[in-house]
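Encoded as structure tokens, here's the structure I'll be asking about.
The complex is shown incomplete by one protein chain, all other protein chains being positioned as in the whole.
And then chain A:
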């Protein structure tokens, strides 16, 4: 058997039982490697359940810096008997299995093309700890200790992390260090170490930070000046509001009075949360809500009102698997259409697509500016993969003194000076009218906001021409939006190519790796990463310039492709969907294989000679539940 031999380039997966306290131990493992200067990208794969169901934590260690999921597992830490068979099957040939050998298993439960490492974790913990909860919790730290020997992770780094985590809690610190060394001592005495895969100190992390997208988006809202947040708990978005609360408590308390420069309300439902955001936006405060697909469904009536009545609203949509309750704790990019056209009637909404936590920060702040500038709802379309997983990304940056773009708000002085105020008049030709805030002036500038149609002076009107003026102006405003939103990022291939690829959001790290793999295998592709809807002109030009363009996205129905076809009037045959939608994050292997198969399938398929090909998922199913 050929053992996998690799330094700083492998994938470890922990299979645990939800509620067993493994999350912090597994995170500790990932952070320790990161502290050794080796990039990691961990992913929580967890059930919609508090306790008992299977949960996984997958860590990709990659000195080269690829942060997408690779596919395949080199070392499985199998701590859940329920998922044993499926976990075992995922291990790459030549890979490693680490398991709790307290209870002997028959040989039929193993594979002969992998290296099996048994350690009697339960026995060890039972011997040392008398308390049942301690026996369970420290088992996780003991295996981290053993892995640190097997993979040559420096124990001092782990101890330092303990020190940071348990600052001021000396008893906890000591007991964790003890458990760590319990595992290390056993591994040194009884196991063959190191494995073929291992960690070596490097300097490949640089100034990058390690943070989850939800915290980053919350911080973006703090920096972007959001003062009102209304939300309703829903996975995977709840931690956006919770992080906003935490950051506000730290940075937004008036030092002189102890009073808060923010207001956060956990509403009774999603409808009320968006209603509060609409009210606050109407009254001139920067406001946002964070939700996920089912929340957006409930909010659509208000989103339509905000669009038509022209009220700034920011919605952070951390997408998950749909439709309906779908897969609440799995990831997808499947709300593109429902958000782009949310609500009845003719509506179009601005969507931003952050690629990582850094852009979650940037786009959250930008969304608040754009919502004020455009007086309309703006969605930040993140997803569970970015939102709830810590990701290595560029550090946050903020230009000192950057002002907020409050848009066209007419002041009392301007009204007093006789400036003509018609709430829905397009005085600047960009489709964006001026507004006044309640209470601005005793006699000028008041108007009545409503969801029914009106004339340019906000007077109720059912006249066709008034309606047409209004909705055509809204279209003009949407065209203006295309010039204000973050522009696409173009990445040309090294060689001239008739092929292009369009992708967005959390697909980015896997796509970056796939592009390099494809180039190496003789398929260079020009790439365009979309960062927003409406699509700027450069998107249509990019599609024009290529014979065929792959559109890579994580949903079943090729929603972005539909939006491109619909909005840019593109021949659908030019856009080849590459779709991944099993709830797990897309991998480089998946993209590479899908594109390669299509290209090798014959050039005729690329020029519109045959209908677009939907590539089915080729990874193992994402729901490896108990058998």
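In the analysis below, a residue touches a chain if its C-beta (ideal position, glycine included) is under 8 Å from a C-beta of that chain, and two chains touch if they have at least 3 such contacts; residues count from 1.
Basically, contacts and distances are computed from a predicted model.
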"Tryptophan synthase alpha chain", "2-oxoglutarate ferredoxin oxidoreductase subunit beta", "Hydrogenase" or "Sugar ABC transporter permease" - which is the UniProt name of the missing chain: "2-oxoglutarate ferredoxin oxidoreductase subunit beta"
Hidden partner chain, touching residue among A:145, A:183, A:281 or A:354: A:281
Which residue of A:258, A:464 or A:522 touches the chain not shown here: A:258
From A:345, A:438 or A:601, residue that would touch the chain that is not displayed: A:438
Which residue of A:166, A:404 or A:457 touches the chain not shown here: A:404
Residues from chain A at the interface with the omitted partner, ascending: 205, 207-211, 219, 222-223, 225, 227-228, 230, 251-252, 254, 257-265, 267-269, 271-285, 287, 301-302, 305, 395-404, 436-443, 446-452, 460
